[in-house]
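With one protein chain removed, the remaining protein chains of the complex are shown where they sit.
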Amino acid sequence: MKMKKKIALGLVLAMGLTMFAGCGGNSGDKNAAADNAGGDTAAAIKVGGTGPLTGGDSIYDLAEHHGAEIAEEEINAMGGVQFELKMEDDAHDAEKAVNAYNTLKDWGMQLSLGSVTSTPGTATSDENYRDSIFALTPSASATTVTEGKDNVFQMCFADPNQGSASAQYISDQQLGSKIAVIYKNDDVYSSGIYETFMSKAGELGLDVVSTTTFTTDSQNDFSVQLNDAKNAGADLLFLPMYYDAASLILNQADAMGYAPKFFGVDGMDGILTLEGFDTSLAEGVMLLTPFSADADDERTQSFVAKYQERYGEVPNQFAADAYDCIYALYQACTNANATADMTAEELNELMKEQFTTMTFDGLTGTGATWNENGQITKEPKGMVIQNGVYVGM
Amino acid sequence: MSKMIPIPSTGYLNERDIGKAPILEATHLGIEFGGLKAVDDFNLTVGRTEIAGLIGPNGAGKTTVFNLLTKVYQPTHGTILLDGKDTHGMNAIQVNKAGIARTFQNIRLFSSLTVEENVKLGMHNHTHYNTLEGILRMPRYWQEEKRTHERALELLHIFDMEHLAEHKAGSLPYGAQRRLEIVRALATEPKLLLLDEPAAGMNPSETEELMENVRKIRDIFQIAILLIEHDMQFVTGICEGIAVLNYGKIIAKGTPQEVINNPEVIRSYLGNRRAIMLKVENLNVYYGMIHAIKDISLEVKRGEIVSLVGANGAGKTTTLQAISGMLKPKSGKVSYLDHNLLATPAHKIVQYGLSHVPEGRRVFAQMTVLENLEMGAFISKDKVKNKNNLDSVFEHFPRLEERKRQLAGTLSGGEQQMLAIGRAMMASPDMLLLDEPSMGLSPLLVKEIFKIIKELNEDGITILLVEQNAKQALSIAKRGYVLETGKIVLSGNAADLLENDAVKKAYLGG
Amino acid sequence: MSFLSNLISGISLGSVYAIIALGYTMVYGIAKMLNFAHGDVIMVGAYICFFATMRYGMHPIIGVLLSMIVCTLLGIVIDRLAYKPLRQAPALAVLITAIGMSYFLQNSAQLLWTSSPKVFQSVIGNGSIKLFDGALSISYVTLVTIVVCIVIMIGLVLFVNKTKIGKSMRAVSEDKGAAQLMGINVNTTISLTFAIGSALAAIAGVLLCSAYPTLTPTTGAMPGIKAFTAAVFGGIGSIPGALIGGILLGIIEIFAKAYITTQLSDAIVFAVLIVVLIVKPTGLLGKKISEKV
Partner (left out) sequence: MKLKTMNKTTRSNMITYAMVIIAFVIVQIMLGTGNISSRLQGQLVPICAYIVMAISLNLTVGVLGELSLGHAGFMSAGAFSGIVVASCLSQNTSNEILVLVLSMLVGGVVAAIVGVIVGVPVLRLSGDYLAIVTLAFGEIIKGIVNNLYVGLDGSGLHISLIKNTLQMDGGKVLINGPMGLTGIPRIASFTVGFILIMVCLFVIFNLVNSKSGRAIMALRDNKIAAQSVGINITNYKLMAFVISAAMAGMAGVLFAANFSTVVASKFDFNTSILILVFVVLGGLGNMRGSIIAATVLTVLPEVLRSFSDYRMLVYAVVLIVMMLATNNPTLKNGLNLAWSKIAGLFRKNTEKGEQANV
């Protein structure tokens, strides 16, 4: 027993020393050089955000980080309002998200990009509301992110209108007579879209013949779900989920020789960049996404070119959402001629007033407006994957 | 020593206890493990304040009887009356509450707890406060803890161990650990105390002191004591009644004098009262704190049969295990045909031609007889030699050939012993270490095994024989060593040893 | 018809569990050690094969062989580094070390190959044969998995019962002390068991990812635990038991999903484990291991 005490004490002591060295208050974070690309620190408004740098969904965090950095650079180059951007890791976990938020608060965050994913988004938006720090989240789409908080706005579709927009789109375009739905029942994003989709489908009289679910742990075998859909004779499969599970479903459906039409949501974006995925399987997959990298307008082309040249891959709509957030903040700050020395509370009031009145044109939608509980209304674009590329429908 | 008076039903009762109901009456007690009758038709009566002994050769079923009395095993037939009450259907905890306490052959203390805590645990069912009162430190907690604290010191005082109260039980020397186990058993306030080889590994002075203490316990607490012990001086010196168990049956009962002179007991158990290949020099072996082998030296010349005799627990098996590398000795030199065995890992030693037939045979029960023999030939690549070895084993042990497809586990004790020796022969050894081949075998089988050992020796195999059956072992050996509590006390030609009166007294009940 | 298709997918899922369970049974049966990291050795095997075939364009067979070699070495290193020093240690210490090793493999994989999922191009191609005019389809992967599973099981049973080394393994699993006296080096035997178990893990990894192509550092965790359930269900230590246990568990999971609820299918599988451990801890074909007083 004595031996164990010595070892434990030694280890704990060593760790304790590093703790006290690091924890000497928040001096440690001031020199966050890495993220401080461009713009002098003197007159810049500090914008902070949290995202899953580690863990399963890290590709979204990277995409948003890069998109926002490009926007920050362009805006600071224009000489008007200056921004200083900083992203912290929350590993898609509510507790770590609040810790990341507090680290950013110590850093002196004045405006916030909220969180990338829904569960952390709900937790940090509650903190944003309490501390009255204005938040504009690029992709945390759950209703609980904006519910009851007047200073938290969403650039992405809220789950409800993503679900109902998809149902509306399917019924308008008569894409399928018998519809099957497979959703991930332990994921806030997927079940949120599913619930609103089902209520809208009920209104529109869409015939939903099969509804099945899966969880993170059973995210490998979909034969039961696909069999259920096939036997019910579904000719359209609605997949409100992220692309990694969707790629499995496409793969197994093809192996089973079951070839219905597939309809995804913005989470499907990124399936084409999945390493080793046979894009032919995704042929004909339709999805509602606000951003298409092949759109012909000049702004999209310059963003896509700059992103590709700097990061070596085609930007997805999460990068575009983040890019638009920075520009929306820029537009609001310029209109309200906000300055860097304003406190978070002052900026919060200005932003609330601006966002409930202004309309914003960005890569992910033109003529976008926000209602007072933070949800955006903008025209979703229907996309279909044809020979490995998104094409407008 | 009060007179023993025969009573009609089951033998003898101490004069003191006549008229009082006996504390323990076991009648036709028995248990079968998969067809093998470990204990069969066991009858014993113990008076209210009698110190009774239960002796018998190793493997005769003594510890199994204790496990039956304390319901660690549920008996398959027979009844046990404790103080008149039938313990049928009771579990181990109820039996303890009813008044039976025990110690264990291999010490089982709560080593991470202190000495006092161990004794307090003995008083577990006699400490009158519940968990909640303990947590909230209610008055009854303080009273009871104070009472049990004093009671514990009082009990420790019997073995004058109260100064050790704060020590961790695990850190005590061997003798003290033995005594603590007895004190803990006493703390459960038993009516009958079962002691399982209390004097094992104790030197003569410690044994003397223990005898004094057992008597003192019986007189202070007025309880009965039933003990298993191999040290004959201890048993004859302290027990009022002795029952002799062999092959799971009681074969004799009565006062020490009557039992020793009983011819049947002598024949089966006491054996009225039985170019240098291997060189061992001042070998020392420790079991944790216990100095089990104290600086022994012995040698075996080519072609000899040398016997190493001594009571159980004297260290015979430990010596063999140290030689064959199954345990690491502290110091000393063991050389076999100029190989330094201490430096060779266990599995290489057999390659030098030294095979060890372990105590208790340890055949591979779930493998067939043939597979066991094939394992014996694990090291040899030579197919032809294996075939010859196999034939010679079947020639020595025809019964093995009849049963070669059978699982080793289903063989009888004797057959398993033959298989163990056969398995060792498959490695075509030049020398055999035989550890208690006669253990648990009927007298006539023992004769057959010793005949085969003699034949193997005539075929040129040198043998170091470890045996408790002193007379038999010494009669076929050329030379012998007598081991007592880890030290060689006597050595010489087997014939002289047979005549030597010290040996006679110690092992032949002279 | 859906009953048959569910049965087929049950068997295909079950055969993957069975192959992993064979690895568990070998190691637990011989070394009396629950190798928690076995699931993660599978993940490593899959990654090696993925890189060999996808990144460096090697032929799938070479990919499989390469991952078997790497996993075998990994198995031996894990045994020598983490488990051999604890041969005499209490079971608690060995189990915690195994959990530590499992986390170590998962997190090193995450640092080396990032956590973004990789799509594993099935080594066997992903066609399938159609029965009853297309109503029922069995993918090649399932067929190969089942065949490989049975072949390995037969191979192992023969190896353990007929060859000298195999028998020495059984001897070690019964009585380490007595085996030593026969000249059997216990440590090398246990390392050999780990080597074989890990080689099986490599095959299991390749087949698992051929059936379910996304691959992340935590891919091995849940199938590992479910395969242990299968090994215990079949009777830990019995090789045929691992096969039967695996197949049965796969069928139970699929039928639970199909006929009870997809949402609680995992909970049902774990409920099966608990019931088996309590009612019959030795499982369907296991041997009784009594503790001597």
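Labels for the chains are A, B and C, by order of writing; each one numbers its residues from 1.
Basically, a contact is a pair of C-beta atoms (placed from the backbone, for glycine too) under 8 Å apart; a residue touches a chain by one contact, two chains touch by 3 or more.
Values in this document were obtained by computation on a predicted structure and should not be read as measured data.
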| item | value |
| --- | --- |
| Left-out chain, listing which of the shown chains it touches | A, B, C |
| Omitted-chain contact residue, chosen from B:Leu121, B:Leu337 or B:Ile476 | B:Leu121 |
| Touch residues of subunit C, complete complex, unshown partner | 34, 82, 85-86, 89-97, 99-104, 106-108, 110-111, 225, 228-229, 232, 261, 263-264, 266-267, 270-271, 273-274, 277-278, 281, 293 |
| Residues from subunit A at the interface with the omitted partner, ascending | 1, 3-12, 15-16, 18-19, 22-23, 25-26, 28, 53-54, 88-89, 91, 93-95, 98-103, 105-106, 119, 122-123, 126, 142, 144, 148, 184-188, 191-192, 195, 215-217 |
| Touching residues (missing chain, whole complex) on subunit B | 70, 72, 92-93, 96-97, 101-102, 104, 108-113, 117, 120-122, 124-125, 127, 129, 131, 134-137, 141, 144-145, 166, 184-185, 187-188 |
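Keep this in mind: only the chains that are shown with their structure count from here on.
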| item | value |
| --- | --- |
| Chain nearest the overall C-alpha centroid of the shown protein atoms | C |
| Inter-chain centre distance, subunit B versus subunit C - centres from mean C-alpha coordinates, in Å | 44 |
| Distance from the mean Cα position of subunit B to that of subunit A, given in whole angstrom | 74 |
| Separation of mean Cα positions, subunit C and subunit A [Å, integer] | 37 |
| Contacts with 2+ other chains: residues of subunit A | none |
| Multi-chain contact sites of subunit C, meaning residues that touch two or more partners | none |
| Subunit C-touching residues of subunit B, taken from the complex the two chains share | 67, 72-73, 324-326, 345-348, 350-351, 355-356, 358, 362-367, 371, 374-376, 378-379, 423-424, 427 |
| Parts of subunit A lying in touch with subunit C, wherever the complex brings them together | 54-56, 58-59, 185, 212-215, 217-221, 223-225, 227-228, 231, 244-245, 247-248, 251, 254-257, 274-278 |
| Subunit A-touching residues of subunit C, taken from the complex the two chains share | 1-2, 5-6, 9, 12-13, 50, 54, 110, 114-121, 126-128, 130, 134, 137, 139, 141, 208, 211-214, 216, 222-223, 253-254, 257-258, 262-263, 265-266 |
